[in-house]
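Showing subunit A:
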Amino acid sequence: MSLTNILTAAKIHFRGKMIWFFTPWIIVVGSFLINLIIAGAIGDKPIYTGGVAAIYIYMLILGIVTIKQTFVFSIGFSIRRKDYFYGTATMVFITCLSAAVFLSLLSFIEGDLFDGWGVELYFFHLPYLNEGNIFVQAWIIFILLVYFFYLGFSISSVYRRFGKWGLTILSIITLFLGSAFTALCMYFGWWTILFTKISIYTALQLTWWLVPFVVIHLLFSYWMLRKATV
Partner candidate 1 sequence: MAKLPEDGRPIFVQIAEMIEDDILEGRLAEETQVPSTNQFASFYRINPATAAKGVNQLVDQSILYKKRGIGMFVSTGAQEKLREKRRELFYEQYIVAMIQEAKKLGITKDQLTEMIQKRG
Partner candidate 2 sequence: MSNILEVKNVTKAYKDVTAVNEISFSIEENKIYGFLGRNGAGKTTIMNMITAQLFPTEGEIKVFGEEPYENRGILQKVCFIKESQAYPEYFRVMDVLATAASIYPNWDEDYAQQLVTSFQLPQKRNMKKLSRGMLSSVGIVVGLASRAPLTIFDEPYLGLDAVARSIFYDQLLKDYSNNPRTVILSTHLIDEVSQLLEHILVMDNGRLVMKGDLETLRGQVYTIVGDSQKVEKYIKEKEVLHQEKLGSILSATIYDTGVSKDHLKLDGLGLEYVPVSLQQAVIYLTNRSRKQGGVM
């Protein structure tokens, strides 16, 4: 393991500052400003908006796009698959951590300092998700961002490894398992149990359930890329 080589791979992503940093923030800030104007115009009752969800969706897409953008290029430029994987993980860690810090700071400002920016707009500070202190909030945001990135990254890695057909078959399997699970839930009345179980947990407690899924996605995408070709 050599840090230099991992950083070389990370830098390939870092050169795309636009898609890694600027674009998601332009979307979030843009959405925020629009909501701010609307909140200012309406102005009588508090507005809770899900606009910040855009950044999670964006991470999902970024995860998908990243492999297409850089994988073939990287192995074409004598970079090992392993170094590419670790380099990408480094970049994801930095991006998600900085985004989590910013978002939780904004949540703190919105919730505790300005209380809805004076117009009762709650964009960054949402009930349930943004409970707990600023560190707890940062962690929740961080793990969600990482999860969404690697969900997209895994999907894309299947495409890279097995092509169109691989992805189609994976979709069919997922769809089948999903419907089977839903049907079973309905038949045995698991839904209510499931929801009452989940609702007694806080967002923080639920993130611990997310960690193994993140690990599974990491391992799975690594396994796919190990044998992926140009």
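The criterion applied here is as follows: a contact is a pair of C-beta atoms (placed from the backbone, for glycine too) under 8 Å apart; a residue touches a chain by one contact, two chains touch by 3 or more; residues count from 1.
Behind the choice of candidates: all candidates are chains of the complex that A comes from, given by their letters.
Quantities reported herein were computed from a predicted structural model and do not represent experimental measurements.
K.L.:
Pick the candidate touching subunit A in this complex: 1 or 2?
P.N.:
For subunit A, the touching partner among the candidates is 2.
K.L.:
If you look only at subunit A, which of its residues touch candidate 2 in the complex?
P.N.:
Residues 2, 4-5, 8, 11-12, 15-16, 18-19, 69-70, 72-73, 75-83, 226-227, 229-230.
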